[in-house]
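Got a structure here, written out as structure tokens. Questions coming.
Taken from a larger complex, these chains appear in their original positions, while the remainder are omitted.
A, B and C label the chains in the order they appear, each numbered from 1.
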């Protein structure tokens, strides 16, 4: 693959610097501060016994997510959704995407009647906040599951995690398909696609949008190839983060 | 393509009965009652001069959409979002999708500083409400543009419509890729994908979700092939609907 | 009665064309599309077992209603109440009126601990939306009761319907009392009155409002006479609609 003149010097198929700081929080059952370049998302996975009313008595658990941006995570300050009294469409949409992505690798029967809520709060935004969220959320989720198991809240021989999951954005910028768009790229892309895949390489979500002209099948294929490569790297970084010993949580 | 034993007897690549009743409303600048089988969506396109504050003075127009389901459009009644005091995530998400799809075929400079709001209200839901909405919305939008032109609100030589747009769902049901899922199919699909394409065959949106197991590249390709066929038929039906003379609107 | 020069040529005591399309919906226990001229209201009656908490254990049922207008049912588009985050006073007021009107002909003991919610959604508005709603609601309610009986959810020998109910508007327009005002008449009426009556001729609601000068006792009497005549015709049309065989509902 040729090196394109991306504004920050990256190759077309190159991720930004990715950092996963596991157990960034003291209270949460699982947590991570994940950074995709300047984008920083604080992820916290909260495990609670019991399930929402509509699931009671079925023997299965529930995993959901809430995403939100701090008001000054962006270049100009946005009003807080709490003050506006309503959650915006974009916030809802991304929260739902993260939740679906996590449920794709969860065996809710093995989880038992327990709930895990994964909060993704964007401390700083520079493009790719939803993909960073999903990628970090898996790490926090894995720790929350491990914590519950060690406390006997999930049976030792049950494994609610059926795979890992990660996400990356791809897009066509200046006519060239590129991986992991930062904000300047994202805001000028002709086509923007978010791809969520399992560690074993299956597709969980493909969301492609023509921002300018419609895209064709060849472009779609080029983007999917790029994404698959990026996901492979992210999966390795997740495994690496989880390989160390988790810091003891403060209950 | 072989005929699969779909519960309603359709072939895998067969659409439901599609009906577009143009100008179903007397007041709206453009309107249509669109039916995909039992799914019925009432679409109204409202043209108003002027644009939202954040667009003023730029010489470009705005097209947006709002989607909502009537409380008893579904098999069991849902609470009204107006009574709950908040719009749900799914409603927001679909509204945004319709808006983006329409903007993909609109030249906002040619539209001038005018706004078109396209309301899609689901009177009866049986799967595919968002794809029926987009497909019907194009018809209503085209009529609203024509009406504005005939009234001199858009320059006669300007054409804000750069193409047509339609949408269809595809999915893998019982291991078989099928076109235009109804509710029983949709609720049991392993993979569900909504595809929005222009009349000239470009992709505007591709949204695929693994509801059960992740899907692979071959399945993705089969689904895209099915979708392209369906869109072709829908495009022809849109053209047919628009070919007749529009009923005079009551101002 | 003399023929007054009403703008659409009707006699002072003449209703608009009334159409009741029973079972317009496939899912609802009872439904009707009712048209008073250009005014079109979609009514759906939803039967559910059980009652709101405050009624539990008393052996009586509950009937209530929700009314709403689609954003482009009117000549210029109105914002959705769901997006504004609150239900307006007029919407509340009409919803409450419809609910009271229906409860006037319901024996809640015979209904048992069951609830029927009647949704009235105005697809197109040209005056008289509340009276069309009440008139159509009775048809949908009667079908929902029949459906519940046929399914054994209400005892076969119990009859929750003690009478029928219908409604019509009357008003003084250009000094002349007229029946069933359309929007142009309604917006210029000096006095506007909505009358709800049972099939056997009793008053359920009388709501008269002086829009311009106060009205006197003679005018009030003339309006009530007109209304009684209109209600008689509407009652016959309701019976006719209910006389046919109901289309099988899709459960």
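We adopt the following convention: a contact is a pair of C-beta atoms (placed from the backbone, for glycine too) under 8 Å apart; a residue touches a chain by one contact, two chains touch by 3 or more.
These numbers come from a predicted model, not from an experiment.
Because all chains derive from one sequence, the complete complex can be expressed as a copy number, which is 6 in this file against the 3 shown.
Operating definition for what follows: only the chains that are shown with their structure count from here on.
Of all chains, the one whose CA centroid is most distant from that of subunit C is A. Here the spacing of subunit A and subunit C, counted between their Cα centres, is 51 Å.
For the pair subunit A and subunit B, the distance between mean C-alpha positions equals 29 Å.
For this pair, subunit B with subunit C, the centres built from the Cα atoms lie 32 Å apart.
Along subunit C, residues 85 each make contact with two or more other chains. Residues of subunit A touching subunit B in their complex: 86-90, 92-93, 95-96, 100, 104, 163, 193, 197-198, 200, 202-210, 213-217, 220, 224. Every residue of subunit B that touches subunit C in the complex is listed here, in rising order: 25-28, 31, 38, 42, 44, 46, 48, 66, 68, 70-77, 80-83, 85-87, 91, 117, 119, 121, 123-124, 126, 250-251.
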